[in-house]
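Missing here is one protein chain; the remaining ones are kept as they sit in the complex.
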Amino acid sequence: MTLALFTEQLLNGVQFGIMLFLMAAGLTLVFGVMGLINLAHGSLYMIGAFICATVAVATGSFWLGLIASLAGAAAAGAVMEIVVIRRLYARDHLDQVLATFALILIFSEGTRWVFGSFPLYLDIPPILQGAVFLPGGVQYPLYRLAIIIAGLAIALGLYLLISRTRLGMRIRAGESDREMISALGVDIRTLYTIVFALGAALAGLAGALVGAIQSVQVGMGEPVLILAFVVIVIGGIGSVKGALIGAILVGVVDTMGRILLPQFFALFMENAQATSVGSALASMAIYILMAIILALKPQGLFAAGA
Amino acid sequence: MADAAHNDTAILELNQLQKSFGALKATDDVTLDVRPGEIHALIGPNGAGKSTLIHQIAGSLMPDAGSIQFLGEEMRSMSVAQRARKGLGRTFQVSSVAPEFSALRNVMLSVQGMQGSSFRFFKPVMRDRSLIDQAHGRLREVGLEDRANVIAAELSHGERRQLEMAMALALQPKLLLLDEPMAGMGPEGSKQLTGYLDTLRHQVPILLVEHDMEAVFSLADRITVLVYGRVIATGSVADIRANRDVREAYLGEED
Partner (left out) sequence: MKRETIINWVLGLGLLAFPFAALYLDEPFYVTLATRVAILALAGVGLNIALGLGGMVSFGHAAFFGIGGYVAGILSQHAFNDEPLFTWPLLISGTSDMPVIWLVAIVICALVAVFIGLITLRTSGVYFIMITLAFAQMIYYFAISWPSYGGEDGLSIYVRNGFPGLNTLDPLQFFLICCAALMVCLLLSARLRDSRFGAALQVARQNDVRLAATGIAPLNIRLVAFIISAAMTGLAGALFADLNRFVSPSMLSWQVSGEIMIFVILGGVGRLFGPLAGAALFIVLEFYLGGVTEHWQFFLGLILLGVVLFVRGGLLGVLAGRRDHG
């Protein structure tokens, strides 16, 4: 494999990881602050993608679509939180899993009802089309590079939000001591709604950004959701830093595994067999990674509150 | 094993136990023993490291160094369950029972643990006389027999304490580890429990961690005083009352 191909795949892995981070950040915040497992987070991702695709087609502007998906997913998240989710905070994980599983059914089938079963397609905005030349003669799609940069900027923004602002202070207080924060007179219900809507907006943004690379369709959220769970468990539930590192780890291991493992097995197997063994192992790689990490550190890499 | 003469008779023997959390030495070179027929009280101000010490004896914390001999056997690397099977019965600072089970079934579980027979999948426990009879006996011993069929969650605070005691006794322990049994009992309850523990010492030696000084002074054969993780004195009630260091470090604050 050439260095150029290697670099390209590595960047693809990072880009995938950044997508996962946008999903995982919301999940890990919601779990850290409210103690809630939200399986319906993938539905918010799907909603973001559908809104972006619809608005982009209607207005002809990807950027309007992007803004609409952010706002729409945040609104959907806020409504979801107020109508359903807030009744679940005091329940056990079992009820949370079941209720949010029910939400997936409602959102997926509802979306299919409105948009039908055919996938929608979203074009990359003209300004981000084409490729850039990176040092070392690597040619890389501009759009994917933009996703990486945007994602890192969002990670930085999230870090500043949590460590430097009043809202962030309350979020951190909510993670460590729920009674204290309400004793301080913070309106905890509003705080929870804001945190949930923030997570929803990030998920919707991820969906919209990916919508221009893949097709937009019902059920697109769940595979990403499960990967995002793997990410937050690896990173340590409740830790945004853990989510970022876990996400990039998962993105890179998954992408590189698919390229490297078949080649690795080809060193001492015949080609057809090496491909099947390698790709079987590659598709399991991140789950093996997770099992190993949890076997060593049962609370993940950066356990919050540990 | 070293100075055999009196240590051979000790039930529990802690030797130079060490446990640190970061820079904090929670257990600092603690050596103490519990002998047959005695109530050995462990006292100390809040934060003295009593809980940390109990965790190490019970097996939920691993000491950094030192030894824990129980009936002449090194216990350091045994799990909580193994230590219980060896004969270490305990009650908890905050009562710990199976809340959804009746008092009787709680004690039956202890009998089952003592018999070491939990991998039986088919015979209903409620038809198992060997469990039921012994459990009733233990409940009778602690005076909880007429509450046998009440769900543990619905027992009063004092009754849950009694239940824990019955569960500990059902293990037929060689040593009882009682973590603040008087807490929240009220003067009348404390008095009753004190009388009960007084009779119990002939059946099983007790390591008693307690804040209630009246109870400690009336019950203890020996007292060990723990301050900042260190043993500052061990001796009879009179020794401890007279000890200057203890008065300064501990009793002084109480007055």
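Letters A and B name the chains as they come in the text, with residue numbers starting at 1 for each one.
One rule holds for everything that comes next: a residue touches a chain if its C-beta (ideal position, glycine included) is under 8 Å from a C-beta of that chain, and two chains touch if they have at least 3 such contacts.
What you see is a predicted model, and the numbers here were worked out from it, not measured in a lab.
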{"item": "Among A:15, A:54, A:69 or A:108, residue touching the chain not depicted", "value": "A:108"}
{"item": "Touching the absent chain when the full complex is considered, from B:68, B:108 or B:240", "value": "B:108"}
{"item": "On subunit A, residues whose C-beta touches the chain left out of the figure", "value": "31, 37, 39, 84, 87, 93-95, 97-99, 101-106, 108-110, 112-113, 222, 226, 229-230, 233, 237, 276, 279-280, 282-284, 287-288, 290-291, 294-295, 298-300"}
{"item": "Positions on subunit B where the hidden chain makes contact", "value": "58-60, 79-82, 84-85, 90, 92, 96-102, 105, 108-110, 112-114, 116-126, 128, 131, 149, 151, 167, 171"}
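One rule holds for everything that comes next: only the chains that are shown with their structure count from here on.
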{"item": "Separation of mean Cα positions, subunit B and subunit A [Å, integer]", "value": "50"}
